[in-house]
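Pasting in a structure now, in structure tokens, and then I'll have a few things to ask.
One chain of protein is taken out of this complex; the other chains stay put.
Right, chain A next:
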């Protein structure tokens, strides 16, 4: 057994991780915490450092500095014993062109100590995959399915999935979501890196957003929403005075008795009280959509990061 450095409730604990490729910096003090039994979304724009982090967690790369713990062990030192307990699907499953999909699934399963033939057959059926074709003849989505079946067929504690559904059709995407839900029900932990926001919203308990090799946000989706602005538009009994003076109000436009603005969650209470004192005829408030939420985190420059901190 690897030495236990974190308690049972933490599946992945990463802090201050840095990694350079030659002189270019891929990770710059990244933090990531995944609790045992949760489905954790790992998000960020292209080149943010998600795959690099995952490859460090798998013991393929060695971090320059910072600490990383996986299932209580050191991903570099204890790679062999840890890999008994995890399965991995890369975003671009590249297969040996001369092996068939079935052979790849069996090989990966055997390396992990055997594969349950019933589970294998069931997954092949659910993902509608023909295992009897040479890998080079598979379509992109079918290659991805080979990786998914190989990973899901193994009985492990942790699934590390790096954009696992790229190239899957909507039907198969649904089959994948159902599988992940089952995995969570049986107590497994999932780290899911994805650009499909609907998938993240449907599956993830908590998410971590990274950009430029650093963690910019981490929490449940509702916590994240809480950290961003709500759009408010209202018809008032009088003119919208006093709103501009409140802190946390942005993009305010007052047009007679009509006001609209963006409000920080922390200022919501004060704004509503002010509106109430003027008198409200109608009010609509809209929480940010997931897209707005993420775009904001993805786009924000170093200067205005403090806003959401």
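Throughout what follows, contacts are C-beta pairs under 8 Å (C-beta built on N, C-alpha and C of every residue); 3 or more make two chains touch, one makes a residue touch a chain; residues count from 1.
Definition applied: contacts and distances are computed from a predicted model.
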Chain not displayed: protein name in its UniProt record ("Amino acid/amide ABC transporter membrane protein 1, HAAT family", "Fe-S cluster assembly protein SufD", "Xanthine dehydrogenase family protein subunit M" or "ABC-2 type transport system permease protein"): "ABC-2 type transport system permease protein"
Hidden-chain contact residue, picked from the options A:113, A:170 or A:187: A:113
Contacting the left-out chain in the complete assembly, out of A:25, A:133, A:226 or A:258: A:133
Residue, one of A:61, A:149, A:207 or A:224, that touches the chain absent here: A:61
Option touching the unshown chain, where A:9, A:46 or A:98 are the choices: A:98
Touching residues on chain A - with respect to the absent chain: 55, 58-62, 79-81, 83-84, 86-90, 92-100, 102-103, 106-108, 110-113, 131-134, 137, 147, 150-151, 160
